[in-house]
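Apart from one protein chain that is not included, each protein chain of the complex appears where it belongs.
Chains: A and B, in written order; residue numbering restarts at 1 for each.
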Amino acid sequence: MASVDAAVSAGGGRDAGALVRAAAPAARFVFRGRDAAVATVASALGTPLSLEPCRASQSVGRIALWLGPDEWLLIAPRSEGGLVASVLAKALGGVPHALVDVSDRNSALIVSGPAVEDVLSAGCPLDLDQAAFPVGMCTRTLFAKAEIVLWRTAPAEFRVEVARSFLPYVEGVLAVAVRDGG
Amino acid sequence: MLLIHCPYCAMERPEIEFRHAGEAHVARAPDPSQLDDETWAEFLYFRSNPKGVHAERWRHVHGCGRFFNALRDTVSDRLLVTYKAGEVRPELPPQEHSR
Partner (left out) sequence: MSAGAFRTATGGRIDRTHTLRFTFDGRPLQGCAGDTLASALLANGRHLVGRSFKYHRPRGIVTSGSEEPNALVTVVRDGGRTTPNLRATQVELYDGLTAISQNRWPSLTRDLGAINDKLSLMFPAGFYYKTFMGPRFLPENWAWTKVFEPAIRRAAGLGRAPTSADPDRYASRYAHCDVLVAGAGPAGLAAALAAAEAGARVIVADEQSEMGGSLLSASRGAINGVPTAQCAADALAQLAGHARVRLLPRTTVFGYFAQNMAGLAERISDHDPSPDPEGPRERLWQVRARHVVIATGAIERPLVFSNNDRPGIMLAGAALTYLNRYGVTPGQRAVIAGSHDGIYAAALDLAGVGVEVAAVLDTRADPQSAAMAAALDAGLPIRTGTCIVGSRGHLRVSEIMIGAPMADGSIRDAGRIPCDCLLMSGGWTPSVHLFSQSRGKLRFDAAAGVFLPGVSAQSETSAGACGGASGLAAVIESGAAAGRTAAQACGFGLGRARAYRVEGILEATEATGHVNAPRLPQGMAKAFVDFQNDVTSRDLELAAREGFRSIEHIKRYTTTGMATDQGKTSNMNALALVSGTLNTTVPDVGLTTFRQPYTPVTFGTLAGMARGDLFDPIRRTSIDGWAQGKGAAFEDVGTWKRAWYFPRAKEDMHAAVARECRTVRAAVGVFDASTLGKIEVVGPDAAEFLERMYVNAFKALKPGRCRYGILLNEAGFVIDDGVIARLAQDRFHVTTTTGGAASVLNMMEDYLQTEWPDLQVWLTSTTEQWAVIAVQGPRARDVIAPLVDGADVGGEALPHMSVCEAKVAGVPARLFRVSFTGELGFEINVPVGAGRSVWEAVAARVEDAGGCAYGTEAMHVLRAEKGYIIVGQETDGTVIPEDLGLGWAIGKSKADFVGRRSLVRPDMIRTDRKQLVGLLTRGRDVLLDDGAQVTSVAAPAKGTAALGHVTSSYHSSVLGKSIALALVRGGRGLMGQRLHVPMPKGAVEVEVVSPVFYDPKGEKLNG
């Protein structure tokens, strides 16, 4: 992931810039199910699952991103993957649901810095102003020609989840956007 | 690029996140084998294509992933209202028709 490590702040002094780096390795699960299963997962995971559209929730490093009305992306530290899987499987026994390990399916980037909205707006069609996309909002969307999951983790920081084979493309577009100041 | 209100995300999102999915309220028969050829052909191939308000399906494919329905005026290309799959087609206030 050399291109990520080599990311530099943007804009030749035009902007205060943005930084792109790889997120820490993560365990990931797609959880899908109905109300009973949702409540079960929340209590087993120790993190409430947002029922409000496009909102993330997290606690003790375990993250649940609302992706659809019956779909959440669960993220945990890589080392906890096995534990989370077994805890959830045990809690959900007998409750109809789908839990699928997608740890290796996605890669994640952290994009941060004062120019982060402009940089992501080089490819993302959503309004990233904090009034429209506040901290804690998450959604599947597009970044140029790649589908991503975008989550605002702080006023000037986003997490970008992307299917593994699209990572070089997303990194490439981000590198250009960082260089151009968006 | 249109803005489309996704009834599941409960917000307007850009058209490129969506995919059109044909006419709405064309239900598949519970047991197609009971249909004669003509009725089945009607289901397969015949669509209304109106000038004016058209009920059509969209999917928020690069968003929440849900299929939903929309009423769109094919003359103005305005999306008049969107509603969840399974909901009945809403009545429009009269002025919406004429726009």
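As a convention for this text, a residue touches a chain if its C-beta (ideal position, glycine included) is under 8 Å from a C-beta of that chain, and two chains touch if they have at least 3 such contacts.
As the structure is a computational prediction, the values presented were derived from the model and not from experiment.
Checked against the hidden chain, the listed residues A:S59, A:S86 or A:S165 yield one contact partner: A:S165. Mapped onto subunit A, the footprint of the missing chain covers residues 12, 30, 32-34, 70-71, 96-106, 118, 121-127, 129, 132, 144-146, 163-166, 168-169, 172-173, 176-177, 179-180, 182.
Residue-level contact of subunit B with the missing chain is found at 1-3, 14, 19, 21, 27-28, 31-33, 35, 37, 40-41, 43-44, 57, 59, 61, 65-67, 77, 85-86.
Here is the rule we use: only the chains that are shown with their structure count from here on.
Taken in their complex, subunit A has these residues touching subunit B: 53-54, 67-69, 71, 125-126, 139-142, 147. Per the touch definition, subunit B reaches subunit A in the complex via residues 1, 8-11, 13-14, 16-17, 62-66.
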